[in-house]
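What follows is a single structure, written as structure tokens, with notes after it.
Left out: one protein chain. Kept in place: all the others.
Then we have chain A:
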């Protein structure tokens, strides 16, 4: 086999290639119906839709790889966002960066709490984080007195993060999101601790037998997911310019989980790449922007997200079944 055909076959067998093809197809189809989709302006809108999902998706991906799930990220996002907002409003003398760090730390703390409950009481994370999804949202209302933080209190410099660009017209928040994706890639693929997350999700029974410290590792994963959701809360304030206890981050977990699962991260743990997740986020971001352009009602968005999750799971399962069959066939032929 020549190098080129070998390269092509690896490409075709990789999940990432499939998503990339879907992204191109979607762009062409939507562009054919609505030429406005293929303009620089649309590209900018899509690019701005990505950071919010991407940063939280990096955290969620690590949680899924570890064979857990974090449903509480929408509420963590809101909590961090409201803490930052209240600090901006009520403590105008505190430097902005302090408020931002405090908000991320709050996210990390809530994630830490998730991890502690899951590991200490050996409870399924899907149920624990379903509980904290509601619990943390309640905290948001309590600390804010159910009051929105209005746009005039959000610092100018923060809002400009979404509008100004250091290079090629790419906004700061987009660059930040991709830097985080790059760091996550490095951590998961080239650092021993990152590989242990894959090992944990691939076989939770074997992991402790190989000396992997399951409890701290699991807590770490949830803490990172929480901190990244917290950072997303800051980006949210930057993008939308207000924080509302009853709106901010509601349903956000579905968007993120959809993107991650589309990206080929297995809900059975142990499988998933940063590249796949990034492509999944881009695909979902495109769908987000394409729907209104095509005149599809916003009500349909939830339907489409839900359908997309289910379809991605079906694809995941059929890929796994097919590769299991192929392996069995190869084995009996040998």
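By definition in this document, contacts are C-beta pairs under 8 Å (C-beta built on N, C-alpha and C of every residue); 3 or more make two chains touch, one makes a residue touch a chain; residues count from 1.
One rule holds for everything that comes next: contacts and distances are computed from a predicted model.
Missing chain, UniProt protein name, picked from "Outer membrane lipid asymmetry maintenance protein MlaD", "SpoVR family protein", "Sugar ABC transporter ATP-binding protein" or "NADH dehydrogenase subunit M": "Sugar ABC transporter ATP-binding protein".
Check A:44, A:89 or A:195 against the missing chain and you find that the one touching it is A:195.
Screening A:84, A:128, A:271 or A:309 for touch with the missing chain picks out A:271. Within the complete assembly, A:206 is the residue of A:120, A:182, A:206 or A:303 that touches the hidden chain. Along chain A, the points of touch with the absent chain fall at residues 189-193, 195-196, 198-199, 201-203, 205-206, 209-212, 266, 269-271, 323, 327, 330-331, 334.
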